[in-house]
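Yeah, one chain of the complex is gone here, protein chain that is, but the others are all in their spots.
Right, chain A next:
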């Protein structure tokens, strides 16, 4: 199994997706449905795109706002109203993203700390061919930089490839690709993971049971991610596959290469999303032009897609969605628990004037929720996991990196609320994370250790 992992190259290319927060601006149209069904698994073997999206459309938020605040439909053209909504929902979105990111990190850290397998060095990926077992520091640095260059160029190539495919509407190819990669993730990696966990805790399990469990897990996962399923289940699956991917990265990336790759990827993310000719930006813009959502399976979405029954966007005639929604939102309250908010957060956005709604079909309305690409999850978890695995100061460093990443995410979401377009989610968080990792490991740890040995408190 391990040798297989070493040799398999194309399968090892998990989540090179970059995630950036992106605006869930896709209004409902028939093509959405196509995109929805086509949305493949979160793990693109090719690459991950990261997009951050705030789901605020600056203009057509009338219905969304009103329904969300549960007041009668009114023309909220006031800037103030919008701004206030931004802030209120900004805070909610932050929480809605904190929870999954935290969960993913917890899973990764827990696994790293308990299962020995993921901290043993057992070979490297084919994308990082240079070994780091060299005697001299300079040579090691050089090797890690070369590894990074190779990895980043692979990611760039894959991203560009995906964007080209998307541009030329080769949807089937993309979907097949995504399905294949999620298949591999859900079945093979889970099998390995489960095997290692069982080994660690010395639990005996027979093959039939194991296969049954993995088959069920994988099949339900495929359906949930690629097709339809309860929102929370889909989110849970996306978190799990992100964690699995992060664990693979942590195991197979050599030390220095991992840190350099993290730094390089955040720079790449910045470029790819913000430059006019950046591949991710082109992807987002193309998707928005065509009014399609971008492969929902590659992105973690905190809000659900409601089925809208009526054509008219007024609050009174929203059918099923409104009912469920009202039930959840009694009393105009805006502060709900994240899970509650997750499933009931979707508000139907003000539909465009041209909605070919004929029946009670699912016209997925993207509503206000925030989307974070899965690659973001993965690289955050890689950072925290590496901190947990390699830092000698153990938990302090891990905790510091965790807080740093969350604060970075907060800042990114703030910027998102201000700029209202797709932003890269990696740079700020990873920068904070790296700074805090190195400084905590080298500076804070001796200080805290000395304090603890004398039992002094600051």
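Keep in mind that, in the parts below, a contact is a pair of C-beta atoms (placed from the backbone, for glycine too) under 8 Å apart; a residue touches a chain by one contact, two chains touch by 3 or more; residues count from 1.
Everything that follows uses one rule, which is that contacts and distances are computed from a predicted model.
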Name per UniProt, for the chain absent here [options: "Gamma-secretase subunit APH-1", "Pyrroline-5-carboxylate reductase", "Thiamine pyrophosphokinase 1 isoform X3" or "Small ribosomal subunit protein uS9m"]: "Gamma-secretase subunit APH-1"
Residue, one of A:213, A:415 or A:444, that touches the chain absent here: A:444
Footprint left on chain A by the chain that the document does not show: 80-81, 83-84, 87-88, 393-396, 399-400, 403-404, 407, 436, 439-440, 442-444, 446-448, 450-452, 454-458
